[in-house]
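Every protein chain but one is kept in place in this view of the complex.
Letters are used for the chains, namely A and B, taken in the order the chains are written, and counting of residues starts over at 1 for each.
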Amino acid sequence: MSSAVATVNKGLFGGFNLRQKTIMLTSFLSVLLIAIVVSSTFIDDNALSTDFESKNLAPSLEHPFGTDWMGRDMFVRTLSGLGLSIVIGALASSISTMLSVVLGLLSSMGKIEDSVVSWLVDLFLSIPHLLLIILISIGLGGGATGVIIGVALSHWTSLTRVVRAEIKQIKTQEYIHISRNFGKSRWWIAKKHILPHLVPQFVLGTIVMFPHAILHEASVTFLGFGLSPHEPAIGIILSESMKYLSAGYWWLAFFPGLSLLIVILAFDVIGENLGKMLDPKRAHE
Amino acid sequence: MYLKGKNISFGYKESNLILEDVDIFLGSGEVLGLVGDSGSGKSTLCRILAGYERNYKGNVTIDGNKIPSNGYNPVQLIFQHPEKAVNPKWKMKDILKEGHDVPQDILEAFGIKGNWLNRWPNELSGGELQRFALARALGPETKFLIADEITTMVDAITQAQIWESILGIVDDLNVGVLVVSHDKSLINRLCHDVMYMSDLNDS
Partner (left out) sequence: MTDTSQITNKKMEESEALLKVQDLSLSFIQYASGLRQTELKVISNLSMEAHSGEILAIVGSSGSGKSLLAHAILGILPSNANLSGSMEYNGNDLTQKKKEELRGKEIVLIPQSTTYLDPLMRISSQVTGNANKKDADSRKKLQREIFRRYDLKLEVERMFPHELSGGMIRRVLVSTAVMSSSKVVIADEPTPGLDEKNLKETLGYFKDMADRGYAVILITHDIEAALRISDKIAIFYAGTILEIARTEDFTGEGEKLRHQYTKALWNALPQNKFQAIKGHQPMQDEVLDGCFFYERCSTRNEACSKCIPQLKTFNGGMVRCNNVS
């Protein structure tokens, strides 16, 4: 008598199931984002060269996003700006996640450590974060570093609270006590029991933080406190194009803005789908 | 070897103690039954004996020595709901070898099938999980097993199978077993002797 396990829908040529569709979509979007970053590194100064003969041209086949007031092709500028923004967002969110991991784990070690971390969280939460970013980036001399550290230092709080709450909850589980009863050390338990539960939170936290970081960079730079015009991330591009809006050069703000929106949405979709797959309740949709 | 609980008192409020001045002892190779209604404190007593609760009055010793709080506890407790006693993110094979490397003959004695090892806890039934819980708890350093209503939630056939396996193994290993159950017929079948919470507990 057979006792095989029933396999339904192997996917691929039998049609795609939701999980496969999700993976395809997520991979496509990730590739798109990576492509943006990679291609932006290949943009050399030539492509960004000024050409006063072709300044302020509306979108055309030759210049799909138009040109700016210095004759630079807007498509190339946007691409390079997006690439830089994504990298800044990545760095800021990674640093922020690392801070959250360390502080979250620290707070789980004892009552005093927990109070210290909670106090820090409350302190940072009490300052409006745009203000905090501006203060930190000015303090660090502005530029990309300033913005990255600024965003990282103002955003670690939410993930830390999540990590702290998760750890507290896990520690009440019976299997943790059983593990202790088997003689396992606290370190072993943290590594083998607690960490696997936290990894999905970290990954998700980082991905969700990306667009947030990018938008903050854009707004801080827009306000004049972040990157300088020499490092053309999206914020600069948008802030400079503001001056020309009244002159009717709409493409200077429209395309960069739209591209930024698409990038943010891409991250959002990836984050949402990963969240669905990692959440055991929704994993079988 | 004797597991002794002496003058055990426990409660969240002074005025409302769950356990008051309880004395209990279990010898190696003995199968002792413990009967009590819900709320009688039997689960709490089990947890104290196995080292899961620390804030109690009185002491728990093995041959007069306190049980160290680090390292493998020679007193192992099996819970009524095995699904709450395993990490849902671990595969069964990892759960199995957490305490010690379980030899093949013990796996066979408990009827644990090879293809179960690669499954996740949520794929197995309570009876199957309980077998894993038992196999991993009966390590070479285990001297006493406390079974708190371990077959209350499983069907009659699984219950008989599990107890058959346990009795065979504890005989070989000379492990003392405390069987907590409200099923008097089960206790009569399994135990050399029976104690009643109402007799032990002054509260």
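Just so we're on the same page, contacts are C-beta pairs under 8 Å (C-beta built on N, C-alpha and C of every residue); 3 or more make two chains touch, one makes a residue touch a chain.
What you see is a predicted model, and the numbers here were worked out from it, not measured in a lab.
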item: Per the touch definition above, residue among B:T44, B:Q80, B:T142 or B:N201 touching the missing chain; value: B:Q80
item: Identified contact with the non-displayed chain, of B:L117, B:A160 or B:V194; value: B:A160
item: Subunit B residues that touch the omitted chain in the full complex; value: 36-39, 80, 111, 113, 123, 125-128, 149, 152-161, 164, 182-183, 185-186, 188-190
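In the analysis below, only the chains that are shown with their structure count from here on.
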item: Interfacial residue positions of subunit B with respect to subunit A in the complex; value: 50-52, 70-73, 76-77, 79, 84-87, 89-90, 98-99
item: Of subunit A, residues touching subunit B in the complex; value: 173-175, 177-179, 181-185, 193, 196-197
